[in-house]
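Before I ask anything, let me first share the structure, which is written out below as structure tokens.
Removed from the display is one protein chain of the complex; every other protein chain stays in position.
Order as written gives the chain letters A and B; numbering starts at 1 within each chain.
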Amino acid sequence: MKKSALDYILKVRLPITLFVIALTFVITFYVSRQERDSVGYAPIQPINYSHKLHAGDMGIDCEYCHTGVSEGRYALVPSVNICMNCHTISRKDRPEIIKLTKYYESGEPVPWKRIHKVPEYAYFNHSVHVNTGIQCETCHGNISKMEVVSQVRSFTMTACLDCHRDPEKQLPYLKKVNKGPENCAACHR
Amino acid sequence: MKNGENKKTNNPEFWKSLKEYYNDPEVLKAKANEFADGVTDDFDPSEMSRVSRRKFLALLSASAAFTATACSDYRDKGDVVPYNVRPEGVLPGKANYYASTCSGCSQSCGILVKTREGRPIKIDGNSDHPVNKGKTCAIGQASILNLYDPERLQQPIIDKRKSSWKKADTEIISALKESMAEKKEIALITHQTDSQTEKKVLDDFVAAYPNTKIYTYELFDSGNRYDGWKKAYGVTPLPSIMWDKANVILSLDADFLGNEGNYIEAMRKYSSRRDAVNNASFNRFYIAEAGLSLTGMSADYRFRLSPDLQLEFILSLLNEIVSNDPAMRTKLNSAAFDLIFRNSLEKFAEKSGLDYGKLVNLVIDFKNNAGKSIVYAGDKLSPDVHYAVNLFNYVLGNNNLYDYKSVFTNRLELSDNKDLKNLVESMNNGMVGAVIHYDTNPVYHFPPELDYAAALKNVKTSITLSELPNESIAASYYAVPINHYLESWGDSNPRVGIYSLKQPVVAPIFGTRQKESILLTWIIGKTEAYSEDIYHSYLMENFKDSVYDKTDSAATFNHFWNTALHDGIISIDESARPPVDFDMANINLLKPSTASGGFTVILNKNYYLGDGRFSNNGWLQETPHPVTKVAWDNYASIAPNTAKTLGVEFGDFVRIKVDERNVDLPVVVQPGLIENFVSVELGYGRENSGEVANGVGFNVNVLLQFNGKSKWIINNAEVAKTGESYELVSTQEHHALDDESVKDFHKIRGIIKEGTVSEYKKNPGFIKEHDHELFGITRGHEYNDVKWAMSIDLNKCTSCSACITACNVENNIPVVGKDQVGRGREMHWIRLDRYYSGTPEEPKVSNQPMLCQHCDNAPCENVCPVNATNHSPDGLNQMVYNRCVGTRYCANNCPYKVRRFNFYDFRDHFADAYYQNDLTDLTNNPEVTVRSRGVMEKCTFCVQRIMEARSESIKDGRKLKGSDVQTACQQVCPADAIVFGDVNEEGSEIQKYREHELGYHVLEELYVKPNVTYIAKLRNTHSSEDV
Partner (left out) sequence: MINKKNNRRKFLQVLTGSAIGIIAVKALPSGIFNRPKVHKGKFNIKIHSSAIPRNSKV
């Protein structure tokens, strides 16, 4: 049978167009995941601090450095003097530690690149979560195995609400946990 | 005819060459072609570059866009920068509190300054301080904005050119030494201070430069009161008053709840006797005043009385009391009795127009409560009146209400008028080598008869120490910047035995120095002598000598000092001298004043600007006046009948002329004033000050005078209409008393429910008598956990506006400026409504704080098209700023009109973004969103405090209690009128108030189920007057 124009459109053009659209969509979705929910963002830090060494191999507790996590809203990145508690002596000839000591002596703080950020219109409170018994790894992933910290969990509002609405599923290690607040003012005051 | 033929035969009219003239065919062909033959032969489009201009531009822009995207790391979330060495005790994210002392006025209340990340963001009262007990006033709350004022002086200025401390110090020290050598006077002009260490610095200064004379002045001082007291009791210190023990209070033009003395203490004590919920026995409050003051709004009985008649008034009352009471008569000596006997109460009632029946009731009240009542005269009245009042209290035995455990300390003695006149004369004669304005502004404050500004020009070295630019700075050669009180060390001794310390909660932000340190540097005589700690060590030493050695403390001095700084207060038992007998010899000094023709003018202190020192503070300028609700201006208050006679209305100008001086002011027609009387407020009309202050209001200081019994009461003034008018903005112009359609509507609609004490006693349920059952058809919200509610006791609220200012500071409320206030766009989340009832001559005033009622059945929640406002499970109506698109439907629906819309990004709209600068942004509370253009905002019941309390309770592992949370307004209210808490908590305070028989909701019948309960106001009038 003679192939008509409509035939050509339906058999060739339409599937190709649809396929291209679908492919673009899928590629864009996965490729842009870092922008949408920041999973996978692992910037280079000014000093190559390794959590794997300190928190993993040496077993230092998260709260030793991140002191604000059970006190207030912010978990706090340690100030240089906390590092110098050990590093005035230990490994002080290594190049990264020399960099650190230079910061300490100049009085300048270390400008770490921020990885985990909840947008400023949501007032996230660390101490409420930590004091309820939630472990750091639940949201931040297995930091003690990371050489370079990257974000493993999505920080979109859906991700937060999923846990708030059904905490038992996400926090199986807690014996009793209440549902988190769902009302707007809890975060968006 | 063909063209070509023509051309062959005819010559063209114009030709460019001979060949053309002769119609050469080649030339003619060439004319038709744009380009000559063969020129474009090499041009072959198919051989040209693939990239056309269009394509090139497209490629260029695409690559530029890609590069731009590549160069910016849009995943970048910025930096997180911790400390280098974290200071001990500082945790970013948690607030730190420092105890200090407020320098907003001369009362020196104890404060706790809340700091976040090292910067102060809120000032609260220090609950350990025995005088203000954890409360501050509107001025104290807003004074934090002066720390972050972008127009603060930042470095010394010499002859209008910026300079350095080294140069300024060196020049000034040599100028002082020069004055000493030339035997010229050095004049140091200061305000009264209650700081012992500061006095010692001044003494040391005089010791170092013996030609120094110290002049002390205040624009509004208590000199008349001290004078009257000295005449009565010699030099014993002035005691404070036990307002809470008084059953009957008579105030003679004394604004003791709003403007005079320590009104925070007075409000707390007074309102403890107006507590209906806790069954306090009510006091009865009479006031005799000329204008309508804040205190007058709360009075049970108001007598409208001219200040000239106050002396006769008190003497007539005393006469009426002692004539029938032989026991009291024995207290008077014969001279006194003869003088008093001449004043008949009945004749006085006729003369003054007061209701004789009410006066008789007043006398009966005093007789029944002798020894448990008090008469208090205002600071502005002349010393005679104060003496007569002291005599009255003595005769009735009311002096047991003088609190000798809380006695005012002696401050620097005020200079006489004579001293100031001599100073100006010396200045004009060139006998004064240097003048130091020690944080004072005499060019603005001194009466015009001194002509101080001209005299200052004759002084070679004029030095002004100040935080902000002002009139004296503009007239001085040296402008020396000083620290704000939050950056200063200091001590304060407001009452005998109470020492409160001031410590810097932040290091000086600019290159300013503390004023005492500046003097110390000049005393030592070398500019290198200055160190940041110079006054700190001086203070510690003096503290050791004067306070530490007096206590038998077992601790070391350092420990003692650190504890003192930590607590903020040291109380020592320094018993005041016991009271001495009344000196009746001075009774012959009492001379009743002759009635004056013409107008009487009273110059009042502004409620929020003080003597003008806070005119650059936008929050205070925008706080509406408690009585007239006018903001951003001063004006002349005139009684309605007088206004009719003069032919003026709201906003018309009148000229007030006293002797040769005059000033034009716009009029506010104020019910409740006496006739032929004008009440004006000072502190406005600034020049050479900050941008907020300049040109706001009118400078009335031109009316100040030295003659007369009182600096602030002027007789024989002429007031006339000028014919011009002015735009005054008021937040409450509506519902004038004489508009029949809205008269008393607040009573008809049930917005204000009031009664009298006797009515309440007879019929406790009278408020709820006319209530009917309300029902709804929708299912309500369920509150199983905490439910927040608030109650406001209208008996206690005096409308002092501390709540408004505290809310402004806590919630980052923008200042919108005069024109926007005129459009009703002021952004205050809580406002004070003021309603009149009665007649324009004898109005009764009702105040009502109005804020978001957080209705259970909120009409604003159902209509938001984007669901930006909804209800929380703990009873709050929450507002999500990010969702709001600015439909304003919610504000339309709100029956209380408490929703405020950001019509502009007010931070960049007030006077060209005055408040949107890097410095003033530091005062923002980091826990509260800073709203931008187009979003709706309203009171959130301080949800940030609720969330913080919740997080603390989770940390401690306990349940959240209602008493853990204090809203900003509740925390600051000096009268404790606001109660906030959890209604689901058994036995909570708020439950008691919510279910009290006097409690009602505003506009209850709309069935919006508001959560703010108002306790009805009870006026304590005589039961014989009940309807």
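The rule is short, and it goes like this: a residue touches a chain if its C-beta (ideal position, glycine included) is under 8 Å from a C-beta of that chain, and two chains touch if they have at least 3 such contacts.
Bear in mind that the values here come from a model prediction, so they are computed numbers and not experimental data.
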> With respect to the chain omitted from the figure, which of B:Val505, B:Val678, B:Ile767 or B:Cys864 is a touching residue?
Replying inline: B:Val505
>> Going by the contact rule already stated, which one of B:Met180, B:Ala529 or B:Leu565 would touch the omitted chain in the full complex?
In response: B:Leu565
> So which of B:Arg75, B:Lys405 or B:Lys721 would be touching the chain we can't see?
Replying inline: B:Arg75
> In the complete complex, which positions of chain B touch the hidden chain?
Replying inline: 50, 59, 62-63, 66, 69-73, 75-76, 78-79, 81, 87-90, 96-99, 112, 115, 117-119, 503-510, 533, 536, 559, 562-563, 565-566, 918-919, 922
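Here, only the chains that are shown with their structure count from here on.
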> Distance from the CA centroid of chain A to that of chain B, rounded to the nearest Å?
Replying inline: 46
>> Please output the residues of chain A touching chain B within their complex, sorted ascending.
In response: 34-35, 38, 41, 43, 67-68, 70-74, 76-82, 103-104, 107-115, 117, 121, 123, 125, 127-128, 131-132, 181, 183-186, 188-189
> Within the complex, which stretch of chain B touches chain A?
Replying inline: 73-86, 91-94, 870-873, 876, 878-882, 927-929, 940, 943-944, 947, 950-951, 954-955, 957
